[in-house]
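Entry: subunit A
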Amino acid sequence: MTLRTLLATTVALTFVGQALAQDFNDPAEFKKQREQLSMTPQGPEDQPWAQHLGDGMADTAKYKKEGQVTLCFSNAGVFNPWRVVGLNNLNAEAELHKDRLKELIVVDAEGKDDKQISDIEALVSGGKCDALIVSPNTTAALTPAVEAACAKLPVIVFDRGVNTSCPVTYIHPVGGYGFGITSGEFIASKLKKGDNVLALRIMPGVDVLETRYSAAKNIFDEAGINVVGSEFTGSDRAKTKSAVEDYINRGEKIDAVWMDAGDTATAALEAFEDAGLPYPVISGEDQQDFLRKWQSEKLTAIGPAYPTYQWRTAIIAALDVLDGKQVPGPEWVLPQPAITEDVLTKYIDERMPPLHYSLCGCQELPGYPERWGGKE
Partner candidate 1 sequence: MTAVPALSMTGISKAFPGVRALDDVDFECLPGEVHAICGENGAGKSTLMKILGGSYKPDAGAIHLAGKAVQFTHPRQAAEAGIAIIHQELSLLPHRTVEENIFMGHELARRGILDKVAMRERAAELLRRVGAQIDPQAPVSSLSIALQQVVEIAKALLLDARILVMDEPTAALDERDSRTLLKLVDGLRGEGVSIVYISHRMPEVTAIADRITILKDGRKIWTRPRDAAPISEIVRAMVGRDLKDFYPAVPVSPADEVLLAIEGGMNAGLRDVAFNVRAGEILGVAGLEDSGKGALAQALVGDVPFTSGTVALRGQPIALRTPRQATAAGIGYLPGDRKREGLALRQSVRDNALLTLRSMTGLFTRPQRGALAHDAMDERLRAMDVRAADFGQEVGTLSGGNQQKAIIVRWLAQASDILVFVEPTRGIDIAAKAAIYETMRAFTGSGRGIVVVSSDMPELIGIADRVLVMHQGRISGVVRRGASEEDIMHLALGLADAPSAEAGA
Partner candidate 2 sequence: MTTVPQSSPSRRQAARITVNSGLVIFVALYAVIAFLQPNYLEPGLFMNFLRRAAPLVILSCGQLYVILTGGFDLSMGAVATLVVLAASILINGDPETTWAVIGALYAMGIAVGLVNGLVVAFLKVPSIIATLGTMLLVNGLALAWSGGAARGDLPDNFRNLGRLVWRNVPVIGTLPLAALVLTGFVALAWFGLNATVYGKRALAVGDNPRAAELAGTPVAATRILAFVVSAVSAATAGILLGGFSGVSVNAGEGLELQAIAACVIGGAQLLGGRGSVWSAVFGALSLFALFTLLNLLGLPQALRDSIQGLILIAAVGASMWGNRRRT
């Protein structure tokens, strides 16, 4: 064991940066999001995608445009199932507005900042767009391009933000701290002081994911719960399962698994099955496969969400802006519910594929369920 620590520290010490500053631990933001989680949303009931938290509204009279309009959407990419579901939501929402919408132009940046900047420039210079929706790949990188676009036409940003207030509104659910708070508090409530939790994360350095972890970590530290490890899995099921197996093989006692995203939650649970161990307390997300497993295995679990229905909101907001209607702004904060045992059954739909995000708000949209890969 000493050798191991020695080796690890030597290597770690060679790289200065290692244990240094975390920019993702902002107590003010943590507090704000904790409050937002318990706030009552305004807007139509049963339509969380049209609700908002807080009071700010943005005036959009100057963008009013009669007749049919063209919306342009610069997408960061469809490199994970969350974005796939989201893009389907967005397309389906657009179909609801056929009368008003002449065309929806979707341009995919394949996860490349450089390409997304060029894409936005081309959309703006193309002159076809009446409003621009942007789902930025990286906050800082896209800021100048969005700023340039704002000068020409109304811009709506969602999911990740930009470092400028020029867009008409920025749509997002409560946020990463909120996600971490919901899941962290649930696990803390089920565990005793001194129990072990294993954190499984997708990748380092992404703000919306880092904040989830820092919030949960704060809560675990406060509750005296021991984080035995934090592993990056790259959303890879095999890596997730292997990582958990490694901890099990090392003889670590794992009482709970905390995840910053739920797409590999069932893989993590399988590691316990294969080792013949009881299931741990687990926080996942709103994916169907996790919810079904939760139901069938009677897990102690929670499914916090970063709802994909925000992709619907983007279209709604853009059309409202072109109608000259007031929209929540400069930030449109959507409610961020979590799935708990009480409401679990409501969110399970056997027709849907395993990685369908249940909080899509898409059940009433045209093409459900086939558009989302579900069975008739």
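Keep this in mind: a contact is a pair of C-beta atoms (placed from the backbone, for glycine too) under 8 Å apart; a residue touches a chain by one contact, two chains touch by 3 or more; residues count from 1.
Selection rule, in plain terms: all candidates are chains of the complex that A comes from, given by their letters.
All values derive from a computational prediction rather than experimental measurement.
Visitor: Thinking of the complex as a whole, which of 1 or 2 is in touch with subunit A?
Guide: It is 2 that touches subunit A.
Visitor: Flag every residue of subunit A that touches candidate 2 in the complex, lowest number first.
Guide: 1, 3-4, 7-8, 11-12, 15, 18, 78, 80-81, 83-85, 204, 229, 231-232, 234-238, 240-243, 245-246, 249-251, 263-264, 266-267, 270, 274, 353-356, 373
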